[in-house]
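Note that this complex is displayed minus one protein chain, with the remaining chains in position.
As written, the chain order gives the labels A, B and C, with residue 1 at the start of each chain.
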């Protein structure tokens, strides 16, 4: 779960990591109240989770309070990459001497957390890594001993800092580690971490992605997520509520399957045959009929969907349950959109019988079914 | 630093460990407010840190609200072992089926924390250990892996519990461990942890001793300690403020020395020669003259002190500083109490010179000095 | 020889009384897996399928000395269960549970490393040595004993491919799911090493997906070590857009390593044939004529 910039900065502040003076505003009154407390020049930043917010016009600058109010007003009426701006973060611009990068994420191969730091910051870390690989410092955190102040000092030294600056970075790095651990962050980064013209350090932007699987330990964010404050499509919100893994894509073939790998391979196969998937939807393992019906309803509620592909390889999931779910959904939604069903595995015969009796044709080969649905999406159903 | 029962119980509650319904009262109004909310029979417990509070009359029981108010009123006017009762904890009596013990403390030899549990509780753990050693369960906590829920289950099983009771104890034990770690407890115990007649568990009494050296991480208690809410004598409070290790004893010979071991050995030697030390006071290493002067003032302010023994073996501590401190204190306090000074080590000559010029005699042998001060304490000075 | 488990494996089931745990215990018993006991805290003293259930692994071990465990415990408690198995001397642990927090998984893996234990999963279908033993939840009837080793990051996709192999009479030595999470016990390289040593295994099918760089590292390993057995790869997620998580906690593209292109390219330059569709794997294997 991606946190908003203001949420991330509030967390950093809690861990005594300096951030620019600033605050959140959702309307004009709040904007006015805020700007009187802040010293221009100011930055006004749309609180949206889309990548490339800056380039998409989501960050404005103002040299006066009046200008800042105008900028905030403008942003609060705008959409950034299709997402309505509900709040803006207004903060004092800082005097940049140098932009650094410091982040902590997971290292799959080493089964641990890893610090990535660089004396080049302000762009995506992947970009830094490809442009100036020699400036990337990687520090693997030993899960037994954790990340200590002295590790922070070692990194600060490798970044070329000494004296008070080294001690200041020590506190910031160590604080970020604790914040990351306490909030179950799968990614926590300061980018840029700015060295100011007077030699201080300020986290000018911060990003935190909380491990979805750990949200049970962070009820405040779980609630925020469920309240729909984040930027989910209606389908995504409905899927989340029903514990279905759904991702909206650009095409017109609705896809439902069991197991993330199988669904991904289904999308790939559709694409291989020239079709365009409208979504990813994994019903997970052992889904009962009602859950499958919900999945169908979600996918069919997307107006872009022209045809539906249900691809089930029954292991824990029972084909008869899937068949019943399909009929249930059909009855409730009353859809006339064409469906291609591929159903093999546990209780396959019973599933096929149920569907065949309802005049729904069932295929056995994934490839064949994919070809069929692509055809339909292009030229219409039979 | 010993916490009061109410502080310990509030911490337990924070970690979702059941304690009897109850609350704190410092006056009659609060007592009335409390008792209306609680269901008799009630226990009214003086909030003092002295050992053996129960036997000393610090715990009363009441079968009605009126009785409870009377009991609280009485306790709030009482002294328990010389300590005025400033507050009482009033709680509902619980139906006891069995009293258990569960505590976590440090294991010096294994350099770790250790769980001590027993199906016999309600008395001092040392007493349990000597009366029913076979009923003591010791579980060493591996500092690398910590104490996990499954460890708690293993202990609960060894205590003879199963089913829901096992799961309930799991939560309580694991919670107590987290509380102990989070609060830097050198001892945290539930004694008794009561199994109620309906098979639930309630921490009927709780004791937490916070590691003094970790108080910098627990400012709330550090402040409480300094505010003198705890039961320090004036000398102890003054010593604490000045970072001197002072312990009041029963005799009449004031003792000041550098280094805990040396001061203890000094007390022992005084006792060996038939004298009675009035206190333990360790000025620590490298104390400057002012600190030594403060130490003298503290010891001399105790009216029971008849004679003073200053025993310094200068290592980091400089004898000339000690000498100057003695003169400073003498001048300010204007004492006429006899002093025996033993002064050897770093800058010994200069220290002796300073004192000799002020007509204070200095001895070299600790034994000789101890004999001399015992004599004076018994038969008066020269 | 086969990999990790065989007929002699004596396993306990942690979380045996839950819906998933009991259901799959039955299937595993039917398949011939030697399940010796179950553990569910609070259910100690009961029985299920004639197996004794204990409150703690400690007690189960005192009485049964198992050498493997399969974990169905719910996510918030699964790491504790794994640590319990580790501390009680169990050296092979299959964690079926999905949605375990990363921080918990990191902790479990660190302890496993310290004591030299093998963790399969979390979020894995488990491991099967067809017709001999299975510690997992895969539908057993689609597998057949033979000489192809399968290692995968995904469940049903493995079944899809294994079933198509079985249909073409290409039996399997061992099929193992690493797990779909970002932090798993085994990685592709660990498993390639096991298959290398296993005389039963003649070729390896490696089923990867987008996210992470474990496939890239495996490709580098194959190239660097001149891996002696043929490897066929399939990568799911060619059509996945970056930044979107595709079901598995691991399946998200962040950065270049992690894309299907990156993985496919690396495999191809290591001489590993990459199937374009799941169905193509069997055909590529058939061409090896092993």
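Here is the rule we go by: a contact is a pair of C-beta atoms (placed from the backbone, for glycine too) under 8 Å apart; a residue touches a chain by one contact, two chains touch by 3 or more.
Here the structure is a predicted model, which is why all the values come from computation and not from measurement.
Though it is not drawn, the left-out chain touches A, B in the full complex. For the options A:14, A:131 or A:157, the residue in contact with the chain missing from this view is A:157. Annotation: of B:56, B:96, B:137 or B:313, B:313 touches the absent chain (contact as defined above).
Only one of B:267, B:326, B:340 or B:362 touches the absent chain when the whole complex is considered: B:267.
Within the complete assembly, residues 144-145, 148-150, 153-154, 156-157, 162-164, 166-167, 170 of chain A touch the chain that is not shown.
Residues of chain B that touch the chain left out of the display are 51, 106, 108-109, 111-113, 125-126, 129-130, 142-144, 181, 184, 186, 211-214, 216-217, 245, 247, 249-250, 257-265, 267-272, 277, 280, 282, 285-286, 313-316, 344-346, 365-367.
One rule holds in what follows: only the chains that are shown with their structure count from here on.
As a matter of contact connectivity, taking chain C out of the picture divides the rest into A | B. In terms of C-beta pairs in contact, the better-connected of the chain pairs A-C and B-C is A-C. Chain-level centrality, scored on Cα centres against the all-protein Cα centre, points to A.
Chain geometry summary: the mean Cα position of chain A and that of chain B are 53 Å apart.
Between chain A and chain C the centroid-to-centroid distance comes to 27 Å (mean Cα coordinates, whole Å). Chain A has residues 144 in contact with two or more other chains.
Touching two or more other chains at once are residues 114 of chain C.
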